[in-house]
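Missing here: one protein chain of the complex. Every other protein chain is in place.
Up next, subunit A:
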Amino acid sequence: MGWFGSSTPEPTAVSREGRKHCWDGRDAYFKCLDNVGVLKPGDEGKACSSEKVAYEKSCVKSWIDYFNKRRVLAEQQKGVLEQMKNQSNSS
């Protein structure tokens, strides 16, 4: 059994330790994406492969999908907010 037990017959929830492990892996991978200037996970080519492998090993797939989607959404939201701010400043 790894950090999460989704493969065992009676699945157990991710523990606090397992969550932290997953979040740390995610943060390291996203930081690497930031460094190479990539927003959407998967668009980085071979750049962050070691971080990506560690990340995907420490989180369940549903969490990875969620975090990846949220990263893009959060960035778009930030852009919209900035645009609104610029508009209100210029008007």
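Before moving on, here are some points about what is shown:
Basically, a residue touches a chain if its C-beta (ideal position, glycine included) is under 8 Å from a C-beta of that chain, and two chains touch if they have at least 3 such contacts; residues count from 1.
Rule of thumb we're sticking to: contacts and distances are computed from a predicted model.
One chain of the complex is hidden; its UniProt record names it "H-sco1", one of "Glutamyl-tRNA(Gln) amidotransferase subunit A, mitochondrial", "Phosphatidylinositol N-acetylglucosaminyltransferase subunit H", "DNA repair protein rad9" or "H-sco1". Counting over the whole complex, subunit A has residues 6, 9-16, 19, 22-23, 60-63, 66-67 touching the chain that is not drawn.
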